[in-house]
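Structure incoming, see below.
Here the complex is missing one protein chain, while the rest keep their positions.
Letters A, B and C mark the chains as written, and numbering starts fresh at 1 in each.
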Amino acid sequence: MDAPESLLAHLYTVGTLENVDGGVRFALKNRLFAATLTGVSRVELDGRAIPPEDVTLELGGREFRARDLDGGVPFPLRQTVHVRLVSPALDPGTHTLGLTITADPFGTLSFDVADAVVSRGERTDRRIPRADDNTSPAVILERRRFVERVCGADLHHVAQYSLDPAETEGNVENFIGVAQVPIGVAGPLRVNGEHAQGEFLIPMATSEGTLVASYNRGMKLLNAAGGVTCTVADEAMQRAPVFVFDSAREARSFRDWVDAHIDELRSAAEATTSRGKLIYIDTFLASRYAYLRFNFTTGDAAGQNMVGRATFAACSWILERVEGVRHFYLESNLGTDKKASQLNTLRTRGKRVTAEALVPASDLEQVMRASPAGLQRHAQAANVGAFLSGVNNNGLHSANGITALFIATGQDVANVAESSAGILHTELTPTGDLYVSITIPSLIVGTVGGGTGLATQRECLDMLACRGEGKARKLAEIVAGVVLAGELSLASAISSLDWVSSHEQYGRNRA
Amino acid sequence: MDAPESLLAHLYTVGTLENVDGGVRFALKNRLFAATLTGVSRVELDGRAIPPEDVTLELGGREFRARDLDGGVPFPLRQTVHVRLVSPALDPGTHTLGLTITADPFGTLSFDVADAVVSRGERTDRRIPRADDNTSPAVILERRRFVERVCGADLHHVAQYSLDPAETEGNVENFIGVAQVPIGVAGPLRVNGEHAQGEFLIPMATSEGTLVASYNRGMKLLNAAGGVTCTVADEAMQRAPVFVFDSAREARSFRDWVDAHIDELRSAAEATTSRGKLIYIDTFLASRYAYLRFNFTTGDAAGQNMVGRATFAACSWILERVEGVRHFYLESNLGTDKKASQLNTLRTRGKRVTAEALVPASDLEQVMRASPAGLQRHAQAANVGAFLSGVNNNGLHSANGITALFIATGQDVANVAESSAGILHTELTPTGDLYVSITIPSLIVGTVGGGTGLATQRECLDMLACRGEGKARKLAEIVAGVVLAGELSLASAISSLDWVSSHEQYGRNRA
Amino acid sequence: MDAPESLLAHLYTVGTLENVDGGVRFALKNRLFAATLTGVSRVELDGRAIPPEDVTLELGGREFRARDLDGGVPFPLRQTVHVRLVSPALDPGTHTLGLTITADPFGTLSFDVADAVVSRGERTDRRIPRADDNTSPAVILERRRFVERVCGADLHHVAQYSLDPAETEGNVENFIGVAQVPIGVAGPLRVNGEHAQGEFLIPMATSEGTLVASYNRGMKLLNAAGGVTCTVADEAMQRAPVFVFDSAREARSFRDWVDAHIDELRSAAEATTSRGKLIYIDTFLASRYAYLRFNFTTGDAAGQNMVGRATFAACSWILERVEGVRHFYLESNLGTDKKASQLNTLRTRGKRVTAEALVPASDLEQVMRASPAGLQRHAQAANVGAFLSGVNNNGLHSANGITALFIATGQDVANVAESSAGILHTELTPTGDLYVSITIPSLIVGTVGGGTGLATQRECLDMLACRGEGKARKLAEIVAGVVLAGELSLASAISSLDWVSSHEQYGRNRA
Partner (left out) sequence: MDAPESLLAHLYTVGTLENVDGGVRFALKNRLFAATLTGVSRVELDGRAIPPEDVTLELGGREFRARDLDGGVPFPLRQTVHVRLVSPALDPGTHTLGLTITADPFGTLSFDVADAVVSRGERTDRRIPRADDNTSPAVILERRRFVERVCGADLHHVAQYSLDPAETEGNVENFIGVAQVPIGVAGPLRVNGEHAQGEFLIPMATSEGTLVASYNRGMKLLNAAGGVTCTVADEAMQRAPVFVFDSAREARSFRDWVDAHIDELRSAAEATTSRGKLIYIDTFLASRYAYLRFNFTTGDAAGQNMVGRATFAACSWILERVEGVRHFYLESNLGTDKKASQLNTLRTRGKRVTAEALVPASDLEQVMRASPAGLQRHAQAANVGAFLSGVNNNGLHSANGITALFIATGQDVANVAESSAGILHTELTPTGDLYVSITIPSLIVGTVGGGTGLATQRECLDMLACRGEGKARKLAEIVAGVVLAGELSLASAISSLDWVSSHEQYGRNRA
């Protein structure tokens, strides 16, 4: 692969050449996807090759010899490798740099750039303090002091944490401390899943009063009814690039070409990930745009990054082969990441999971002072209301339970945007009991990666026995069960109020 | 007002009569809305009046004399007052209870119920430990131990917090500790709002790596462009009850009746709140349902509870006057709380706020390696993508910034469901620069109430000088400005990749 | 009013100056709204005033003296007045024209333009034949011959019509004949409306086999149930201009200005129409756009043109007074004319009408071999299906009946796009019968104007006793009743099939 001709070469930025003690250094910044740096085979300065023994790499506070990266050095997204050379100091002005590296999974990449050596600008008063080891106690303290000075705020509580800041490296930049979000415990909830079986105590991180109590009531009801049955029906994570052509007809030809090359695209995509598997590509044509929606399974990770990297690799493979692509964008609003969409409701994003229960009338009456007919009547009125308002959830408030669980267990909480969609369905049975279900079509959960490894989040996952590999579907089942508890609880409250008002309306029990 | 005939009497549940040391006690549970208990004028047991001096109230670990509640005792939602009487122990079996109280803002309420005295059931092994003072260190510890025993989990980190658990009383039930969510700081961001003016350092609580860095880049760009201009265009918080009639014609008459009684409804609603003001009622008719969508301003609180209470009071006023209401439900999916809906995008929920900037081509190129034409081209492709997918945000990822700010500042994070809607708009100016704006039609923020008073959240609000009264619009402006920074940052990244691929595609600059 | 400064002056185009027998003529074309020409006070050619007695107007095959237009001459939209002057022939090249007219409702308008006299181009072989009297038998025949020659098609049947082509002047241009659409009759249908009362025979123009028969079955069922109850709940017709400003803040100020000037806007709008009444203006803000959605009642006309004209006049009034409007467009996709939208479902377009019935189980079984429970079960499954698909009608096929009635009665059939929205609702009653209703939120019908005066369409309106003034709501009720008949008929067919399959499934009645 001739790197300079490849889109891949542009994954990295080379620059900020500067004189330092004992030599010269420049930066190699990872712009797009996490990778592993496995070799440095060429470094040139102003056309002169630098011997490998004169080259040192610095990354995340550690140093590596350029010729000895065996096994490879993890090179996280947005991180910078500083390449240091033994060299006389450079004159101010423009110099040329050459660099060839190998990075897994992207292969060999070469850069030849010109850069200027300038005297470093002074830090302004308003610039957030940073350091090479950016999670050392010193720099964290310096940042807090800076914030306190600039804002006149006291960060006493923000500074009280037990997690190890170094563990937040992949989770946050410019760390200054933590938000303490109160956790209440609800349950137990009996879940009859395929992956989650038995009773679970539920950690809910929230600042909304009565939320935990309300879900708790719903769990009692579900337990009385024998528990909640949960089923994961489907899973997929997406990235949806768009390719722009000169005409609709070319876009159509491209769609056909993609259909004919699905196996090669799968290979290109899956080469970048051990977990991710490309299931299928949905294509959508409009105007002279061809939208490709790549659908992956992602193991036990939520998987947005994995999927982005794999899709990028597949697109790179495409761009090297297809003529006539006028523009290419890696995202097009057909992935609908962090957003609610009809497409997600239809086609699944994350997990599609249903929680259902058959609730006896007697339990509903005793636990909730509500009746199956009352809940059914309310659900029908709410269905018409949902149809009028164009809402993406005809249930009541699944976002409440989902958010509390997401914060507690280290999920990407912004995915509440997608995960809050829901399809509530109730039926009166011939025996007068209530069948109730909620289907969450785009529940995005993971049990590895992201925030799942943070100190308190890890503990909350342990509460659910959902930490690590093989647990994502189990977690999805539990979330769905909790959501159904919340629906029953609030629907009963609303419905019991109707009972009261109807009762009064018709004048019974009056003096 | 004849209380027993009123819907209001059913705000509370009276029951769980039991023998205790030195007498008898029963529970008065607040089911629906926070109130203030201002008097107890009658207590009867089996038809016998109990003298006031023999009656004691217990609430939240404190005791009150029934005849001396001067000023009133706050009676939070879902809390229970235990009423204790000096009395001989009761025989097992059914007894009658009478109780008359006054509760602000609901007036005088009377209850006459029958209840049975039973021997108390044993706590099962699986029941979460609770106590009257449910945030004492002892019971919190007991709960953690219980969780650790039942789940086999270690809650070491969850137990490390600096907040005062007693302060979480209105925020969570069954408190066991906190989730520590890492906070990174971004900025400063220059905001040219009507309420927020100047540079702000932004606390972002997240576990998603690169998020803070990415927003930070966007802020740099906005600063270079002179800052971001933010405008709150509208505000409203809703509750949408539904009234069910025998026919569509009756529902229509009711709609007309409501239109004719808006002033009285406003009075009834506003009697329950000092901050909330009823702006208008939207009515929607379908089948034999009449949906009323009450729209309020709520001062500096997000206001969902306030609005629920006020709407309930107005509906109670209606139900006492209108014949023919067959059913009534306080929510109908036209409020669309915690859910994304077209209605919210159209009609505002929370704040409707726009952030806009005129970004010079030169800044965009220098800071982002992107061009106005490139961003515009991508925005157009993404608009078509949005139209195809039925997404509620044609921008890229506003939920990311909103969620991080919501967690940091104690907002109700489940409102990300509504707040993640957005309308991105870009234009190329005649001079080749970029006009860009994002309108968030349903941004739900408050600077009083909810989680804003929690320890770390308070500090983060202080970072933004947004704590307390008169700050909600300011906070809304800052959030919108941050969101626009994130849009520019990610759009530039996507667009710069196109620059690369187009560049390669057309073979320029090859060796 | 200083005409040249007014937007109104641009309602007309002046041009195509040419030499004709005995003088010179030029064209005044009506570009935007029907009006009445009430006077010509100035005609100038190359700076020379032409005396009124030397000026003749030609419009629609008739001639008028410029100084004698008493009562005014109707000047329909897209028509051209040819102004003929006694004058020597002009040399080829540029000349100047001056013209001042008065046109009701727009007032005095002046034009001063330069135009070039050219030799008239020859008609090409491919140009559709036209004449001044463009509906004379001769030109119609010439057009058909032209089409037959060019296309090699035989228009024998298209030429068979009984309507008077001159009557189609306001309905179609380049008339060549008619489409004969078969009409079947269904019914009678018993309607219990406020405007439609009694039994109606329904004319349905369609080419879809079984449609009439299927609706007929549904009518039999409704009749058995005592008829269908229909209620018009609301009405409104819209035009939604957009005003573009430099910033969101200016757009917001404009919104407030509009709210403060609603009375003047009403006056300006209503000055252009005798029937139309401005009810209210909905405003929607996004980015730096201010969208105004004008809502009118339109008497018994569908009213799109009336509303366009009135909104234009109001906008003209605005544009003369408001500084800072950068752009203005008379339509913005918030009127959603000829399109399905959530907004129409929410806020009514045309008529909002509900048809409802209480159908006894026995009737449903005898007439349809279906049961209330079966229909209810199907409706629930279809509701979930509707939610998944994002459809704008959770019923089955209201477009079928609406289209057949629209073609028969001369409605604007393209409004099927809006009118096909629907909200179906069914309930099982405690006695096991079926309550069923359909609400059509945007049914656009008129009984005057448009195609309602055409020969066969007039007769079909007569069948329903719905021709002319005061009948639009009656027609809306009948349409809704017909639609409900169609829903019951098809739902029963689908549901009866389930009965069969369930029956078989469970193995009963086997040999």
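The rule is short, and it goes like this: a residue touches a chain if its C-beta (ideal position, glycine included) is under 8 Å from a C-beta of that chain, and two chains touch if they have at least 3 such contacts.
Since this is a predicted model, take the numbers as computed values, not measurements.
Contact with the chain that does not appear here is found for just one residue of A:Ala27, A:Val113 or A:Ala286, A:Ala286.
Only one of A:Asp112, A:Asp154, A:Glu169 or A:Asp234 touches the absent chain when the whole complex is considered: A:Asp234.
Here the missing chain is touched by one residue of A:Asn171, A:Thr354 or A:Ser419, and it is A:Thr354. When you scan C:Val20, C:Leu141 or C:Val172 for touch with the missing chain, the hit is C:Val172. Screening B:His425, B:Arg458 or B:Lys474 for touch with the missing chain picks out B:His425.
Although one chain is not displayed, subunit B still touches it through residues 342, 345-346, 380, 383-384, 386-390, 394, 423, 425, 427. Although one chain is hidden here, its contacts on subunit A can still be listed: residues 194, 229, 231, 233-234, 247-249, 251-252, 255, 284-289, 342-343, 346, 352, 354, 356, 390, 423, 425, 437, 439, 441.
Here, only the chains that are shown with their structure count from here on.
Where subunit A touches subunit C, the two copies mostly use the same residue numbers: shared numbers make up over half of all numbers in play. The distance from the centre of subunit B to the centre of subunit C, with each centre set as the mean of the Cα atoms, comes to 44 Å.
Look at where the CA atoms of subunit A average out and do the same for subunit B: the two points lie 24 Å apart. If each chain is reduced to the centroid of its CA atoms, subunit A and subunit C end up 48 Å from each other. Each of the following residues of subunit C touches two or more other chains: 342, 346, 390, 423, 425.
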